[in-house]
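Written out below as structure tokens is the structure these notes cover.
Only one protein chain is missing from this complex, and each of the others stays in its spot.
Coming up: chain A.
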Amino acid sequence: MDYSNLRRQAASMKKSLFDQGYLDEQFCQVEDLQDEASPNFAEEVITLFFKDSARLISNIEQALEKYPKDFNKWDAYMQQLKGSCSSIGASRMKSECMSFREFCGQGNVEGCMKSFQKVKREHGVLRQKLEAYFQLLRQAGPAGAATRPGM
């Protein structure tokens, strides 16, 4: 198996995630925390992020239904999600979270609803892409971890 080719593919995948704005520098910070003692650290954190963010998204969804026009509550939930996105470098998702919060500030229900759909979409897309990325890395072998995207 051509491991160097797989590594190249992973690096290229990561670069495009950065170029398209899905990820920002914070993701590199997370990967940089990996070492031989914790070779899968980035994947572990990202996995935790998706588990946690799925829960937060579900909370927001319920709040939108159970507490109509409770912008403070909606905003508080979204603040948590935005914080999580920021911690792992989920840039596009974070932007959508911020849009949602702006709509909350304006008291714009329709804006919130549309924005929330976008948050969910970005969440799904990012999860797919990162799952593919980490799978490639695993196939490429331990030496394939934590390469900078050539930014």
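Quick notes
The criterion applied here is as follows: a residue touches a chain if its C-beta (ideal position, glycine included) is under 8 Å from a C-beta of that chain, and two chains touch if they have at least 3 such contacts; residues count from 1.
Here is the rule we use: contacts and distances are computed from a predicted model.
Among the names given as "Response regulatory domain-containing protein", "Integrator complex subunit 11", "Autophagy protein 5" or "Protein YIPF", UniProt records the absent chain under the name "Response regulatory domain-containing protein".
Within the full complex, the residue among A:L6, A:V45, A:A63 or A:V109 touching the omitted chain is A:V45. One of A:S87, A:N108 or A:Q139 touches the chain omitted from the figure, and that residue is A:S87. Residues 26, 29-30, 32-33, 35, 38, 41, 44-45, 48-49, 51-52, 79-80, 82-84, 86-89 of chain A touch the missing chain (whole complex, contact as defined above).
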